[in-house]
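I have a structure I would like to understand better, so I am pasting it below and will then ask my questions one at a time.
Removed from the display is one protein chain of the complex; every other protein chain stays in position.
Chains here go by letter, A, B and C, matching the order in which they are written, and residues are numbered from 1 within each.
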Amino acid sequence: MKDVHVTNAIRKYGLGIVVMGLTCGAALGGPVQAPAEAEVSDVASLAPDRPHRFFAGGWGSSGFVIFDADTGRMEGSVPAGYEANLSIAPDESRFYVSETYWTHGSRGKREDLVSIYDARTLNLVKEIDLPGRALVGKVQNFDLSASGSRGYVYVLHPASSVVWVDLKKQVVAGTVEIPGCALVFPWGEEGFSSLCGDGSLATVSISDSGSAKVTHTKPFFDANRDPIFENSFVDRDTGRAIFLSYSGLVYEAKLGLDTTVQKPWSIEQAAGYAAAGTGVQELAWRPGGVQLAAYHKASGRLFVLMHVGNYWTHKQGGTEIWVLDTKTHALLRRIPLQPVPTSGAADEKLPLYSSIGVSQDDKPLLYLLNPDGNDVVMDAATGEILRKIEFAAGHVVRVPGY
Amino acid sequence: MKDVHVTNAIRKYGLGIVVMGLTCGAALGGPVQAPAEAEVSDVASLAPDRPHRFFAGGWGSSGFVIFDADTGRMEGSVPAGYEANLSIAPDESRFYVSETYWTHGSRGKREDLVSIYDARTLNLVKEIDLPGRALVGKVQNFDLSASGSRGYVYVLHPASSVVWVDLKKQVVAGTVEIPGCALVFPWGEEGFSSLCGDGSLATVSISDSGSAKVTHTKPFFDANRDPIFENSFVDRDTGRAIFLSYSGLVYEAKLGLDTTVQKPWSIEQAAGYAAAGTGVQELAWRPGGVQLAAYHKASGRLFVLMHVGNYWTHKQGGTEIWVLDTKTHALLRRIPLQPVPTSGAADEKLPLYSSIGVSQDDKPLLYLLNPDGNDVVMDAATGEILRKIEFAAGHVVRVPGY
Amino acid sequence: MSKSPFDKLGERLTRQLAGYSSRRGFIARLGMTLAAAPILPLLPVARAAPPVKEPKTDFERYAQAKDDTQCNYWKYCAADGVLCSCCGGGSHTCPPGAEPSPISWIGTCVNPQDDRSYIIAYRDCCGKPLCSAGKTCHCDGADRELPTYRPQLNNDIIWCFGSASASYHCSTAALVGLAG
Partner (left out) sequence: MSKSPFDKLGERLTRQLAGYSSRRGFIARLGMTLAAAPILPLLPVARAAPPVKEPKTDFERYAQAKDDTQCNYWKYCAADGVLCSCCGGGSHTCPPGAEPSPISWIGTCVNPQDDRSYIIAYRDCCGKPLCSAGKTCHCDGADRELPTYRPQLNNDIIWCFGSASASYHCSTAALVGLAG
């Protein structure tokens, strides 16, 4: 009877649209004959152990999109506020987002947070209120200690400092001022280093009781003539660090309570060229981009986006990737990059790849981002392009194990 | 002396970068010889009386961008939250934004607002908290009374209702439930009409004391077979309304305490075709798009984005604009639209113009928006394209005087 | 205003369905034709509907049943928004961390595999920012889509009523049962 009633309703309104009640007939005991089964509305969770997972996001995006580079498919996304950054727990159980919101979009009360997400469900676990954070999109403005027990947030609001967060208790544990210095390069559980405007490294050790001690290395680079890129690297477990300068000098360091810095070597010299100068009309191969270099910890290989240009072209994207062995100071490979036209217009300025990441497993992949959202997954060993991924926005790429 | 000191500092750091202190020499009484004068950092304000100003924004944008169609330049922007809408005070002294925020981007506390902006400075004057609002991007989900003393906000949260705001006192004055109905078409100072699912119009009158009375017209259209587009029109001053249906029927009405609706006429018949049917394989010229039609109050001209398609293609953008005289029921002109390829790819789906607006002065301009942000300004009398405007996003176009 | 038989049907179903929902009061007040409860039991039908004899829409003529990350996947005949299938979810699965709206809007789509009409519950996934999948995942189906004053058949409304946050992330299409 109900079926008849329903059918009349459908005919009358010419739409054939009714809801689940149509199936009330089932209550009368009719057998199941439907060729397609009703579907449950459910929620996906993130698979564990994906070494070829990468996170892309940052400025201009509303979160970090998680891609599976082996399939090119989006696995999910982590929401993110203004000038956000993301760190992955070393055991990959949590994702941490440092972010800023205003309660009414771009006005209202400002709230700076470290937001904690479960890495399987992507559910929000906790928001930790921060006293402030630096509004600058640098990948080293937020990082974790080696075990993931502490988070370090760079603050420039107004003075240069670092807020450290106890991620076990999920509370802000303290603030340490680092005048003249910026960013965080963590080592072990004890502390972190920062780059300073006088050409030194600040060494910040924080005891379990929360007392911080700041010392400085001797100046070893010239912050005015040939500064070190913020996009430098530390292996949190060992303290081994790689600092790359605008002109292409690599400073290797062992960070810790007794930081040591080695004499630099030139990546241009490794390629058989003269070391690149700092003259405004000195053409040379130069590193450049946004997140312009990536480091594979296990092999010690450094991947740098390179272009030909004068000095002060350090933001220009790459036309080649240079693969360097930081143990032997040798250039292993140059991978040419072909920018992809997007508009078809003859006068289009071709978008160069401006950000690069590398997976940390033993069959590493390279992830290349360009500002127009045509990302590329590349075999790090051969330079072969494995797939392209259309993506909306973002300059920051993050990988598990870093 | 200071100059020498400064020069040394510049030389030493090779940067030639110092600040205003350089000019301290002025305190020593040196004459002004600078060939370019120091500039004051100031803030622009919006010019009054720009009949060819238009506002573009809505879904996917962070505000309503204000363009001067005579120059093609951006004049400024009004920030806007989620699924926002904008209304312009009849005297053009205020812009009102109905909008929704969550305190932490897409989570946290939800806040629904009418935000009031000064139309010269674009400074925020006041935020009025609403009990809710409908999250749906329809141009008639927010409108003002004829004098601008009241604002009406359509609410679907959870039941269908309208919140009315006293814009003189800047407070919420009341809520009236309109079960089965939606949107607001204001007339005079006394009230508004809404479109209803049973094919009627609801007539809502609200007294000065705030008591509301809801009556209904007889059903005059079939909401299932041939519904009226939400993008219909009322002249707030006179109550004269134009309702356009999916199939291209125009219902003219006089809204008010005693609403009357005339027999519909077909815009396809006005063009010499048969009236368009409602069959899913009945090809015909049909109206379609997002904000798919525009109405010039003074002349009674209706501008409709048209395409050839079957029934249920009411969201497809236009390949022509039809210009119709609603007084004589005559088609005055058909303006062909050329979609602009944006990617250069051979398989690209060409973006059709999906939103249209018309200025309300006596030399009206048409504003055409497409989803990829290539907007066009057109002479409404001749169809001549006067200029193109690159713009990021948005489907809603608003003009002064409406 | 006299209520239409369609509305009455909707109300009756609403009352039945509200029994499955923890938000009974909310849904009852909403007074819409809707498909409630994010977790649906398997829904048997009394008898298989006959294949569709009426003319098909263009969407139905060209629909496919293989790739649910494309707009022309058959269940998306009236889908509007970003496909959750492109965002880490599936055709009826929210991406991790998003919440399926407890209620939905409704469409009827023809399955090209058996040529029968099915009822589809279009549930938005909510509480996260708009999914930033590529353009090919932005769909705007319009088959039998009606204006806002018929909300249960409108696909422009953010269908996040009753979820913790009404912020739209992406859209799913769950098969509910045979139509007619």
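Observations on the model:
Heads up, the rule we're going with is that contacts are C-beta pairs under 8 Å (C-beta built on N, C-alpha and C of every residue); 3 or more make two chains touch, one makes a residue touch a chain.
Since the structure is predicted, the reported quantities are computational estimates derived from the model, not experimental observations.
The shown chains contacted by the absent chain are A, B, with contact judged over the whole complex. Checked against the full complex, the one of A:A47, A:L135 or A:A274 touching the unshown chain is A:L135. Screening A:P51, A:G72 or A:G180 for touch with the missing chain picks out A:G180.
Contact with the omitted chain, checked across A:T71, A:S93, A:S106 or A:S211, is made by A:S106.
For the options B:S45, B:S147 or B:Q360, the residue in contact with the chain missing from this view is B:S45. Within the whole complex, the absent chain has one touching residue among A:I228, A:I242 or A:A270, and that is A:I228. For chain A, the list of residues touching the undisplayed chain reads 60, 82-83, 100, 102, 105-108, 110, 134-138, 141, 156-160, 179-183, 194-198, 200, 202, 216, 223-224, 227-230, 279-281, 310, 312-316. If you put the missing chain back, the residues of chain B touching it would be 3, 5-10, 12-13, 15-26, 28, 30-46, 61-63, 65-66, 73-79, 117, 120-124, 373, 390-393.
Basically, only the chains that are shown with their structure count from here on.
Ranked by the number of C-beta pairs in contact, the top chain pair here is A-C. Taking the mean of the C-alpha atoms as each chain's centre, chain A and chain C sit 36 Å apart.
Averaged Cα coordinates give chain B a centre that lies 29 Å from the centre of chain C. The residues of chain B that reach two or more other chains are 105-108, 224, listed in rising order. Shown for chain C are the residues that touch two or more other chains, namely 4, 6, 128-130, 144.
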